[in-house]
Structures are given as C-alpha cells and as structure tokens.
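Up next, subunit A:
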Amino acid sequence: MIFIRKLWAIVWKDLLSELRTKEMILSMCLFSFLVLIIFSFALGTEVMDLKTIVPGILWVVFIFSGLMGLGRAFGAERDKGTLSGLLLCPLSPWGIYLAKVVGTFIFTAIMEIFTLSIFIILFNLNLLPVLLPIGLIIFLGTLGFSAIGTLFSAMSAATKSRDTILSILVFPITVPMLIAAVKATETILAGKAVAEVYPSLKILIAFDLIYLLIAYLTFTFIIEE
Partner candidate 1 sequence: MTGTLYLFSGFSITWIILFIYLFSMVKRQKSLEIQIEKISSKLEKVQNSQALP
Partner candidate 2 sequence: MTKRIFEIAFEVVTFLLMFAAIYAIFIYAPIEKTMGIVQKIFYLHVPAAFLAFSAFFITFLASIVYLYKKDQKWDVIAYCSAEVGVLFCTIVLITGPIWAKPVWNVWWTWDPRLTTTLILWFIYLAYLMLRGVVRENQRANLSAVFGIIGFANVPITFFAIRLWRTIHPVIITSEGINISKPMKYTLLLTFCAFFLFFLSLLKNRIKLERLKINTENVKAVYEEIFSS
C-alpha cells in the first residue's frame, strides 16, 4: 500500500509538471492529428476497403505520436539534472520505473483517446458497439509500448543522440506488439467473434509480461552509473 502511495507521488509529480506547461501532450495530439490528415491525403478519397487499412493507420499513428512522449520520461529528468534526486527517493529502481511507465501510459492514453475521436470523424467509423474489445486491445498494446518505451527512454537518456537512438531501439522491438494489435483490431472491426481475437491477445499479454519482467530484473543496471 505504501509502495503504491510512493509510486503515485512520482506519477503525480510528472502529471503536475506536465499540466503546468501542457507542452508535451499538446504536441503529441497535434502531431497525431497531422499524421492522420497526411494519411487521408495520401490514401485519397476512394479507398476500396477502408476496414482493412484502418487498423494499420491507427497503430502507426499511435506509435509515432507515442514515441514523442517517450523521450521525455527520462530525458527531461536528465536535462534538468533531477534524475539523481529522483533516484534518492525511498523507492526501489523498479518502483521508479513503474511510476514512469504509469506516467507514459497516461500521456499516451490521452493522446490515443484524442486520436481515436478524430479518427472516427475523419474516416467515418462507428466504434461504439465494439468499444470494449477495442479498448482492451489498445490498453494492452499501450501498456507494452510504455513498458519498453520507458526502459529505452532511460537508456537513451544516457546517450548523445537521444531521439534518433530511441526510435532505432523502439521500432524493431515493438514489431510483435504492433502485429498482434493490428491483427486484433482488424478482427474486431471486421465484426468477427471476440474468440477469434484470443491468439492476438495472448501475444499482447505475453509481450507486456515479458518486458515488465525483464525491466524488473534489469532496471537497476540501467540507472546505475
């Protein structure tokens, strides 16, 4: 219980500092909006089968915009020189990592909700009847993305060329998550039975658990100097 309260303190600190400037969340949302517009232009108005390409576009936008927020998780701490202060918190490195995962997750989720609403308008989709399964898929996908993203954010904070190396690290590792999430979203949008999504969901859950476990075992090594 105390662990959760401590964890929440760090999350709340990040949320507050973001609320003061709103710099990151605004740029993430604007960026995703722009990418969606670009996609609409690039695909033209007469797309044959919208339902087959929609999941792909959605997840590409999520990952590209999510990547903008990732670098901030540890990059900002290091820029302001507050990282050593954060590490002095009476919380294990794993706790600090988890707090950052929760923070990244919240920011990414806000961006995703925004993107999804724009998406529904632009591509004229009716998501209401399938909101629950889609929400579950997005939840699992975003959790995995935040888990590895936060880990790599801490890694790239220790490098010279932060953003470039972050995307090079994140993209190949997210491939299984992306495939499973797109496949699951596609199945749901095609109106198939929820049972058909189980294989994809299994991969998403396995992805989340494996990377949270690896982070649990190795995060100490990443922040030690």
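Criterion: a contact is a pair of C-beta atoms (placed from the backbone, for glycine too) under 8 Å apart; a residue touches a chain by one contact, two chains touch by 3 or more; residues count from 1.
Inclusion criterion for the candidates: all candidates are chains of the complex that A comes from, given by their letters.
Keep in mind that this is a model prediction, so the values were computed, not measured.
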Completion exercise
Every option in 1 or 2 belongs to the complex, but the one touching subunit A is number 2
Completion exercise
In the complex, the residues of subunit A that touch candidate 2 are 148, 151, 155, 158-161, 165, 168-169, 171-173, 175-177, 179-180, 182-183, 199-200, 203, 206-207, 210-211, 214, 218, 221-222, 224-225
